[in-house]
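The complex appears here without one of its protein chains, the remainder shown in place.
Order of writing sets the labels: A and B. Residues in every chain begin at 1.
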Amino acid sequence: MVYQGHNALKGLIIMVYSNFIDLIDLNDRPVSWWKKVIELGAEIAGHPEEYSDACKGKIMATLFYEPSTRTQMSFQTAMLRLGGTIIGFDNPATSSVAKGENLKDTTKIVSGYADIMVMRHPSEGSAKAAAISAECPIINAGDGRHLHPTQTLTDLLTLYKEKGRLDDLTIGICGDLRNGRTAHSLCKALAEFRGNSFVLISTPTLRIPAYITDILSARGCPYKEVNTIEEAIGSLDMLYMTRIQRERFESEEEYAAQKDIYCLDRRKMAMAGRDMIVLHPLPRVDEIAMDVDEDKRALYFKQAKYGMYVRMALIITMLSEKDNKTLLLSGRVHNGVKCTNPRCITNSEHYLPKSFRGTRDTLECEYCDERVMLEF
Amino acid sequence: MVYQGHNALKGLIIMVYSNFIDLIDLNDRPVSWWKKVIELGAEIAGHPEEYSDACKGKIMATLFYEPSTRTQMSFQTAMLRLGGTIIGFDNPATSSVAKGENLKDTTKIVSGYADIMVMRHPSEGSAKAAAISAECPIINAGDGRHLHPTQTLTDLLTLYKEKGRLDDLTIGICGDLRNGRTAHSLCKALAEFRGNSFVLISTPTLRIPAYITDILSARGCPYKEVNTIEEAIGSLDMLYMTRIQRERFESEEEYAAQKDIYCLDRRKMAMAGRDMIVLHPLPRVDEIAMDVDEDKRALYFKQAKYGMYVRMALIITMLSEKDNKTLLLSGRVHNGVKCTNPRCITNSEHYLPKSFRGTRDTLECEYCDERVMLEF
Partner (left out) sequence: MVYQGHNALKGLIIMVYSNFIDLIDLNDRPVSWWKKVIELGAEIAGHPEEYSDACKGKIMATLFYEPSTRTQMSFQTAMLRLGGTIIGFDNPATSSVAKGENLKDTTKIVSGYADIMVMRHPSEGSAKAAAISAECPIINAGDGRHLHPTQTLTDLLTLYKEKGRLDDLTIGICGDLRNGRTAHSLCKALAEFRGNSFVLISTPTLRIPAYITDILSARGCPYKEVNTIEEAIGSLDMLYMTRIQRERFESEEEYAAQKDIYCLDRRKMAMAGRDMIVLHPLPRVDEIAMDVDEDKRALYFKQAKYGMYVRMALIITMLSEKDNKTLLLSGRVHNGVKCTNPRCITNSEHYLPKSFRGTRDTLECEYCDERVMLEF
């Protein structure tokens, strides 16, 4: 980590690097790097036994400040299948580390024990905060509602293996697109490849945010927004199902009236093409009927397994490139300005430099990407 | 898994196989298979170091939906001593898998990560339900009050190693024989070998169920039922102690009056033969006085170690025979008929085919073995 600060007219310029490849936000890495990880993931999926000693002697720490058994198991299995070993915790209630200590100290200590760290934390920006002090590479396994980059890598590997390409695809995404972290990341990621078009399926009140459609437009990706699976499914190469939580509907009546529209069942599957595939980040609740599981196009369980392979590829890549650097902060600290997102890590870990991108009127928190309006 | 259903006059015939050797119920496997596992266990107990790489590169998932640290440790140690590795959870309260997801999805995902799964679950029939969707072999490590086959294998290996045989034994079993899962399984298992006779020691209200004594009779095994350890202990080759829970006695006075009768102490040990051995599935509460531990015939701690060896043998056997099949369901689904056992897994996981053995008036649930009376 190198701080390179000097006093400027508007705020203190700050530059913080880690000495490792960290994976905080997929967009911190070029698309060429994603492709490398995905191609390695595809190779591992074909011949996993050839990688069974790739991380022999290495230790991965999984620090799960909120439980997510599935994600944690996926990372642990990935490391074990590479011949490495694991330490960590999963239970904030009984973990004295999770309770009594600031994130910096925990990160310092655990990164002294481990060769690579995986962190899940309820606060947004927590993985970046950890990377600032960690003495080993760190993978963001979910920081609040903010980012979960290995889910997106999982989705990309699944498409790459099952459709044979990441471009020229018609992608349907269904569910709560307003709040769905996974849906946003997937749109942003697939917009980086040529010729993809999007069909965004949700209720009118749960449409995808404007900043995502702005990205799609800027990248030249056609998209349309529709209200039902039926009107979209016939044209899709892939249908990505996600949950709509009951409480996201406008009212209980609205929920009762609409929920079946967003539930994928055999009848709707019958309207889809023979090669369309169905993905889901899991866990599902009711949005895919269980008898769809028997359909050969239902690939969500296979997708979970690709998640393990892509994590194997990621761990190998991060450990073999570990002399590299990651730019963590490059904004400015403004006297007295704090992030307005109450779940931002800077509001609980007070020693962190409160660094923002942007200028005068609109600042963007470098941890959680919240936009802060300033009154001057 | 293969469903082979067709509509029949009385209910829909269902046939479900897994593509693996599962161990749900010891009685699903022939006695010759038990013997093979026990003999391998005996060999491993003699030369454990020769098996230290037998499962190198393999991962065992231990899914403990209710805590049972001792059982889980026994399985984990077994896998580690074979050179394999472990993932899993033990804490339903913090496990998001245990909370938010149906058993099928969890099983599908975790069996995609692991090479073999061990499951403990409070619902009866849960291990069979898991085996229906699992993509790897599964071991039942206790499904509610129903079955716990590796405890019985542990008991058999201990007898085999310590008495040199599984036949021509006089077996005493003491405790709550009415409700004791372990006692029932042990009786059923030892009845499969020649020349064994049984002394069943309990209060009159806690006698062993008729279906067990029916089995003993059918197999030609002499048995008698007695009220005290004293009147039995002199004639035994093995005394199997189990708990009587305080609340099982008829009244608090009854408990106070009787409890010492079912507590093994030095005085009673003095009445036993020099070669009689004492076993206990552990944990004990007060039914064996602690000073009995110093007696050379007290083998319950050694028995726990045999539990580890027999699990090593079981894992090797199941992983090496994994191209085999296990018949999971072969009964009929009757329109609208549900299992009457509230703790049966079919009453919480509604997608499971409600399959019953038997005919018209008495059906037997294929998951939990509950008998369901039908009114026509």
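General observations
Following the convention adopted for this analysis, a contact is a pair of C-beta atoms (placed from the backbone, for glycine too) under 8 Å apart; a residue touches a chain by one contact, two chains touch by 3 or more.
Fair warning: this is a prediction, and the values are worked out from it, not measured in the lab.
The chain not shown here is touched by just one of B:27, B:91 or B:179, and that residue is B:91. Which of B:76, B:202 or B:355 touches the hidden chain is settled by the complete complex: it is B:76.
Residue A:89 is the one among A:89, A:160, A:223 or A:356 that touches the chain missing from this view.
In the full complex, subunit B touches the omitted chain through residues 49, 52, 67-70, 73-74, 76-77, 80-81, 85, 90-91, 93, 282-285, 290, 293, 301-302, 304-305, 308. If you put the missing chain back, the residues of subunit A touching it would be 57, 59, 61, 85, 87-89, 91, 94-98, 100-102, 104-105, 108-110, 112-114, 351.
The rule is simple: only the chains that are shown with their structure count from here on.
Between the CA-based centres of subunit A and subunit B the separation comes to 43 Å, rounded to the whole angstrom.
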